[in-house]
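This is the structure, below, for whatever I ask next.
Omission of a single protein chain aside, the complex is shown with its protein chains in their original locations.
Let's look at chain A:
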């Protein structure tokens, strides 16, 4: 993909910052006309929070590693399943979560 196309893509995406500062461009070339160009992008961030008056615990603990979107798109699960998922975040993925917040998070997720 060439620079013009990337800029075009960025323009279409409506991002304020261009993907490339001209001085950043470096290329590595190989036989057969293969050229690789350095890339700089800005990945969008999400400021979406879990909605609701009882969302404090989930908002404080569940947005460190991933934004809320995928969690909000999960199908309804029973409480035990949510407890298992929250436990996996803590045990497997090392989520820094206060044990005291876990029941409020699980309640929030199970309440549909």
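Definition applied: contacts are C-beta pairs under 8 Å (C-beta built on N, C-alpha and C of every residue); 3 or more make two chains touch, one makes a residue touch a chain; residues count from 1.
Throughout what follows, contacts and distances are computed from a predicted model.
Pick, from "Oxidase", "ABC transporter permease", "FAD-binding protein" or "Group 1 truncated hemoglobin", the protein name that UniProt gives for the chain of this complex that is not shown.
Listed in its UniProt record, the absent chain's protein name reads "Oxidase".
In terms of residues, what is the contact footprint of the unshown chain on chain A?
1, 6, 9-10, 12-16, 19, 24, 26-32, 34-48, 51-52, 59-60, 63-67, 69-70, 72-77, 81, 85, 92-96, 108, 111-112
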